[in-house]
Each structure stands twice: as C-alpha cells, then as structure tokens.
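What follows is one structure encoded as structure tokens, with my remarks underneath.
Just one protein chain is left out here, and the rest sit where they should.
The block that comes next holds chain A.
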C-alpha cells in the first residue's frame, strides 16, 4: 500500500503538503534522514547565541535596556565621573540663590533645592551612586552565591551543610539590621557607595546560593558530568566548565532581579540614614531630605522617585526578557503569524465540524452506565509470581 493522499485531497493541498518528490521522502530510514538534515543545515548557533536572539526579540526587555542605557550614559556624562567634567554647567555641591523659589527652568531643568544647588546635578549624582551600588550588589552577590551554591551542591556532605547553615543565618537576620549595625561600627566607611555595594552583596548571596545549589544537585547526576569524572577531570574543572555554565540562566535572571531589589534596598537604607551620607547623594537620600517638600515643591520629590522607578522597572523587564530567552517554554503563546503560516499550508486552526450538533445530542442523551460484570482473568499464579518479584525487589 502506498500513502493515501492522491485521491481525497485537493491538488493545491497536495502540492503543498505531501511532496513525495523531495529527496527526504525517498530516504527510507530515520538515520539517513537525520544525516541528510545535518548535512543540509547551515547555520550553527551556540546556546548562548540562540538565547541572545530570543532576547533581542523580547520587546519590553529591549526597550528597558535602551532606557537604562540612556539613563546610565546621561548620568555619567552630564556631571562627569571620577573627576572628569561633564556637559552640565552646574556642580551639585555649589550653592547659590534659588531663583523663583527653585522652580524647574531652562537654566535648571529639575529646579533648585533649599540652598540653591542645582537639582538635576544632584539627581544625576544620586543616580550614579544608586547604579554603582546596585551593580556592585548584583555582581558581588551573584559571584558569591554562584560559587558557594555550586560548591555546596557538588560536594554535598559537610561542606554543603556548613555553607547552607551560613546561608540560613543570612536569611533569618534582616538586612536592615545588619546594615544598621555595620553603619554604626564603621561610621565613616559606610558612606562610600563602593563599600555599601560590596557589603550588601556579601550579605545578599544566600538566595542565589540556594537556587544554584538546587540546580547543581540535579546537574551533577547528568551523564556528561559522570563522563567528565570518568575521564579523570578535577572537581574544579567540573564545577567551572560543566556545572556553572549550565546554571547560567538561573544565575543571570537572578542577578538582574537582585540588582533591581538592590536599588530599592539602597534607597531605603539611605532614606533611613544608614546608607550614603552627605555630601555624597543618592536617590534615597534625596527623597528622605526633601520628603517634606512634597506639597510645596513636588519636583524635589518626584524626580528622584521617577528615576528609582525607571531603574527598578527596566532592570526587572530585562530580567523577564532573560528568563523568557533562557526558557522559551515559559511563554507558551501562539503567535498570530504562526496561524497565518499554517493556514497557507492548507490546515485550519481547529475547525468545528458539522457533526458537532449530532455529537452533543448523543453525549447528552446517553444513559448512565453502572458496574459491569468483571471477573478476575489473570491466573492467580501469574499474579502471585509478580507479587513475589515485588517482595524480593524490596528486600
């Protein structure tokens, strides 16, 4: 018998769908088809590049990345960084007389505050500090969390127990408490955004470490890890080359989310007075300084608030984009153009047939059925045999 497609499908459909003339259909074994496919396929993409491709198609993430980039560039170039002067004429430390009560103007875009400092320069400086803190927390927390989690998951046993108990300690002690204590004991140093960033990173690795550990626990049972061990690879090689790269999805997504929450954490610490201190400024500090101006001079409150919102939102969207890119199954949407492509191929998205009405009636009117006559048919010997096997298996 031959494939049944010749008689009952339209000629148009047949041409598009059943094409026994292609070389693929001539091959009569799966192995041959696969080899032919491999020889025919051209582009070779690493997993990283596939992920990148999916990421750049993710619109919210790409827009957020652009917004964040603009914000970084503006904050760095406007007032300058590391002593290099930027294009904004005003310095955030110079005081002057607030013209017209400090209302935003062409001269002072974001207005001026109480003692006449330019608020745009202040906000940009605060943005710089907040970004530095956020990225420092993201990087240090991620590196620590990944390495400790991977080591705990790979070695298990007492190493795992020690690392995870330390992680538990960081989980149960509120970050604010740690920050407050460190701020009191190292009163001078805490004011520096660099110190604050590293410190927050050191205390916020525990969540990522747990995630990485869990993933390493499953990855270490994979056969490629076993293969590496069987060929005599060292533990560090296995951790660095095989385990951590395969956790990279979790790590990256978590790193962006940690960065976003670090912005908020820094803000709340500075707001409470445990974080960055004057003359340095940060977004949280600005809000706390001018919270009373909310009704009279709302721009002093809104600008830093808006920038916090932009940073946190865009970093979160980038995290979402990364997660979708690493695990495309999580977003299971069917795109309209796919359906269009399918329609071109002669297939309809599930069509309701004429027989539906009839079926409805048939299902609706079917009488309920009860218990049927059922007798044991498998000989007791067979069943007993299996029971015995079962028993012995458990022993």
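General remarks:
One rule holds in what follows: a contact is a pair of C-beta atoms (placed from the backbone, for glycine too) under 8 Å apart; a residue touches a chain by one contact, two chains touch by 3 or more; residues count from 1.
Going forward, contacts and distances are computed from a predicted model.
For the chain of the complex excluded from view, the name given in UniProt is "ABC transporter ATP-binding protein" [choices: "ABC transporter ATP-binding protein", "Molybdenum transport system permease", "HSP20 family protein" or "Electron transfer flavoprotein-ubiquinone oxidoreductase"]. Residue A:34 is the one among A:34, A:107 or A:168 that touches the chain not shown. Only one of A:166, A:233, A:264 or A:310 touches the absent chain when the whole complex is considered: A:233. Residues of chain A in touch with the missing chain: 1-5, 8-9, 17-18, 24-25, 28-31, 33-35, 37-39, 41, 44-48, 222-224, 226-234, 237, 241-242, 245-246, 332, 334-335, 337-339, 341-342, 345-353, 355-356, 358-360, 362-363, 366-387, 389-390, 392-393.
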